[in-house]
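Every protein chain of the complex appears in place save one, which is left out.
Right, chain A next:
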């Protein structure tokens, strides 16, 4: 070390805390542009979900994050490094679960985990890895003989084996039974509580609602909707439904209501659910009207997703 004659450096600015930073990512195959300018950021202790129908570009975007493919444009940083060019630096901290990947069928579950552990910097003990995904009882079974769900859990065990700080999960629970799915969710939550950053893709809205702190909905290579699940749901109007009996007085339509169906089975859409309901209930009470089957429902993530994900 050479002696420093320069004045002491200014107090360290807090380093950029994002674990994953994607800026204007593009990915092109020949003439087809699968990812067309996607940006997002994931912090430690956060789960970020990419939602979208098949072909929306989710996997293509993740492959750049995983360091398996180059970006055609834009930049991707994982823990401050380029996951492709600085792969050797990133990989010890990155856990990857591909949408589909193979394993030699003639190794046992324990042999498979042991082999993978032998290639890692800070592997978990094999027993712990198997217990994590409830495969302890299947340790000596050949991979060929596992069920689809067991295979997927083994995949996950391998992805978690190196104690990653960043976890990329491409459709982690597709094909899993509900119980295995809950196991996966519990694992992911545990990792996030320990400070890991998780990026996952899913078709299952339930999964995004259950796990994700923030969600981005992709369509045709672009993010068309992003935010917390509440923010996304709020992009769609709430729904009010009820049925009117014959002979009731004329129903006034409150301001801010879009009438989907006028009656006798009434359906309204509104972005001002509370005042509209108040006005409706006041009118009903004043006129002695019974609103049969009254339902008032804020928009769901599903509604918002369906509104944008499939639109042309």
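Criterion: a contact is a pair of C-beta atoms (placed from the backbone, for glycine too) under 8 Å apart; a residue touches a chain by one contact, two chains touch by 3 or more; residues count from 1.
In this section, contacts and distances are computed from a predicted model.
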Request  = Could you tell me which of "Response regulator", "Sugar transporter", "ABC-2 type transport system permease protein" or "Peptidase S24" is the UniProt name of the chain missing from the displayed complex?
outcome  = "ABC-2 type transport system permease protein"
Ask   = Of the residues listed, A:21, A:41, A:86 or A:134, which one is in contact with the missing chain?
value = A:86
Remark   = Touch with the missing chain holds, among A:75, A:119 or A:147, for A:119
Key: Contact footprint on chain A, counting only the chain that is left out   = 15, 66, 68, 79-81, 86-93, 96, 98, 100-104, 106-107, 111-112, 114-122, 158-159, 162
